[in-house]
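Have a look at the structure below before the remarks.
Yeah, one chain of the complex is gone here, protein chain that is, but the others are all in their spots.
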Amino acid sequence: MATTTAAARVRKARRTSVGLKLAMAITGGLFVLYVLAHMYGNLKVFSGQEAFDGYAHHLRELGEPLLPYSGFLWVMRIGLVVALVVHVWAAVSLWRRANHARSTRYVKFRPVQATWSSRTMRWGGVALLLFVIFHLLQFTTMTIQVGGSFDSPYDRVVAAFSTWYILAIYVLSMLALGMHLRHGIWSAVQTLGWSTRRREPAIKRTALVIALIIVVGFLVPPIAIFLGVLE
Amino acid sequence: MTETLVDGLYREGAPILDTTAPTGPIEQRWSERTFSARLVNPANRRKLKVIIIGTGLAGASAGATLGEAGYQVTSFCYQDSPRRAHSIAAQGGINASKNYRNDGDSTYRLFYDTIKGGDFRSRESNVYRLAELSGNIIDQCVAQGVPFAREYGGLLDNRSFGGVQVSRTFYARGQTGQQLLLGAYQALERQISAGTVAMYTRHEMLELVVIDGRARGVIVRDMVTGQIETHLADAVVLATGGYSNVFFLSTNAMGCNATAIWRAHRQGALFANPCYTQIHPTCIPVSGEYQSKLTLMSESLRNDGRIWVPAAKADARDPREIPEDQRDYYLERTYPAFGNLVPRDIASRAAKKVCDEGRGVGPTGLGVYLDFADSIQRLGKETVIARYGNLFDMYQRITGEDPYEVPMRIYPAVHYTMGGLWVDYDLQSNLPGLFVVGEANFSDHGANRLGASALMQGLADGYFVLPNTINDYLAAGPYKAVDDDDPAVAQAVGTVRSRIATFLVAQGTRSVDSFHKELGQIMWEYCGMERTEEGLRHAIGRIRALRASFRADVRVLGEAEELNQSLEKAGRVADFMELAELMCIDALHRRESCGGHFRAESQTSAGEALRDDERFAYVAAWQWTGDANPPTLRKEDLHYDYVELKQRSYT
């Protein structure tokens, strides 16, 4: 059977659908780490305006003088964009592959194992992508300004989340993120081959817990703002 | 050939001899034969084509091995994948005289047990070779990755099986056949990818092409498109399994059929011992008219289950409410020494007897209890689960009853056919160039097959015997080139087409299945567990009438040029009917009881099978003489130089 060279085998291995999944798992893993860090930053909002703005500023000075001002942030942004492109490209490839694999639908299909979370990965992913764009337009490029224009990140956040529809968008988006992560984390672990039958329930529970922590962690500041706990 | 009809049914022809079997000391015969067989130069193998019909253990292993050797192999199966052949359903295990247990096993003992188990109706040379090759099979399968059961030390586990006193059975849970077949299938797929084997799935062989007295090809029907195709070759191998489905209800798969071997028989191949059928005592009983097949429950259940029926007729009480003194543990009563562990044929006949007396249980009255209550009490439910859990689950799935609570109901069912096409020591039929392997031939099991021997024979034939004998035939060539324009090909194609047309134009009133069911009932009643002169004559008359009715009244809808499952069945059932008649004639002529063949007229005072070695120590090979003519019987005498002929006794 084995008539190919190791190099040819490696090339062939990369091109398989499991290769795509591995790409998704690794990039997805990076996103989880990033999101956790982001959540930690958000929670700084409870330490007061000074601490929060200081944190935002500090991020830009990170790595100085080795890196220029905002250098760390740009490295991170570029990294995230590359990861996002890979993640989305792999997802779209697998999605197209799945569509071609079953062009005639069932008259009746009843899932017996799938969770809502696993069944909404693709459209949920699309929703998250739209959200990310909106989020960047709002807080990174500041193209969309809600409740006025501010120099202080703290003021920007407070003004935005005092608006009900912004809160609503974020609540829905974070729920979508939670669902995406609940299946995504388990899926990444399985794809990286760390799952066994014995560990499977624990992995799934852990994925759920991480997803819940992230949802709650992200929603606490906006809700606190909306309720007037922070101002 | 005598001109007079014997019994009004057949003529007797010249005896037949197996001319390829060496005659030296038995342990040297196989090496002698492999040495004397001519070889084909590896460079020439590429030019030689071999057709193999069937991809069970024998067919797949032969295909893989001949492909590895470099022949051009063309393989056919009627299923949608070669992996589905019915070898896959074998549960118990495979015998090999490895003597890993150090319990006194040897090639000679396996040989002896198999000859005795076959009730002294098989050839010594063939059986010795089978025993000799048994160990190689295990080695080969392990190397392929067959996951046999292992012990904690990492070595292979063995268990014992009916009829022997040593532990020589290798197994993979209750799925040994599946695992062995997948091993052979994977080896075959490897050759397909290497280009040495061309695989045709959903293709059914409908005719053998014989040119100048040699088997040179087959006519097959593509079951998807209905196209009739001709495939020509230098040799043809049939590995199409047994014909238990002549009984309609059997443990065989629904598609198992005798068409390939029957068409070959009609082309001149001798059919040996057609009446030797094995009836397995522990199957799940029929539940109603709609029943389509029977499911085997491993024989091992009889180790701990007790078989009984109510002492009174038509006792319809819940079995748990029948007190001990109103139960009849008939095997324990009649055979105190062996009890519930008497051989398959005896257990089967005894069950039929009590049911015929009106003491059968279950909705149809055709069943006996297999009761585990005592074992559960003695061993504990846990132990019973550990030993038989999967079987109990299977029983529950099929019957909806919980065998831990209610006794199981079992009844015998047709399981295996020892008869098949006659072959010589090389596994070549009397038609040069036609080889027959596995259950499709008659060679190794005599009148009764021992448990775990079928897998052994199929793989021995396919991996080791055929690849070392077919070369002798091929090396004698090259045989003249043939093509599709040969008149013999045209004639074979014509036969196939006109047969298909006959089925489609009949436009009668009855479905193919209804004929098949009726045939099955006749065979089960008169050519099943117990056969009598009168019953067999009656059966022959009814089969002839049924054949006539089939020709006139069968209804096959649809077209020839499409997937048409009724049409497929029509051809198979038509062949089963002809074969059924020959089975009855063979059963009638063999006025002795031996192995799976029990003639009521030939029994001891204790009701045991009584062999008649003086008159019947021969293989009955039948020759086809035409549709309107009676068959000709040609005898091959059996000689026992190494094993002493003995009468079985189990009382």
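A few comments on the model shown:
Which chain is which? They are A and B, in the order written, and residues in each are numbered from 1.
We take it that a residue touches a chain if its C-beta (ideal position, glycine included) is under 8 Å from a C-beta of that chain, and two chains touch if they have at least 3 such contacts.
Please note the rule applied: contacts and distances are computed from a predicted model.
Name of the non-displayed chain as stated in its UniProt record, restricted to "Electron transfer flavoprotein subunit beta", "Succinate dehydrogenase", "von Willebrand factor type A domain-containing protein" or "D-ala-D-ala transporter subunit": "Succinate dehydrogenase". One chain is not displayed; in the complete assembly it touches the shown chains A, B. Touch with the chain omitted from the figure is made, among B:Leu9, B:Ile26, B:Val40 or B:Ala64, by B:Ala64. Of B:Asn44, B:Asn303 or B:Ser514, it is B:Ser514 that touches the chain left out of the display. Within the full complex, the residue among B:Ala311, B:Leu366, B:Ala506 or B:Leu563 touching the omitted chain is B:Leu563. Screening B:Ser122, B:Ser160 or B:Gln178 for touch with the missing chain picks out B:Gln178. The chain not displayed touches chain B at residues 61, 64-65, 68, 79-86, 88-89, 98, 100, 136, 138-145, 147-156, 172-173, 175, 178-179, 182, 185-187, 189-190, 192-193, 199, 201, 224, 253-255, 287-288, 290-293, 295-296, 394, 397-400, 463-464, 467, 511, 513-514, 555, 557-558, 562-563, 565-566. Mapped onto chain A, contacts with the missing chain fall at residues 1-2, 4, 6-7, 9-10, 12-22, 93-94, 97-98, 100-114, 118-119, 121, 183, 186-187, 190-197, 200.
FYI, only the chains that are shown with their structure count from here on.
Between chain A and chain B the centroid-to-centroid distance comes to 62 Å (mean Cα coordinates, whole Å).
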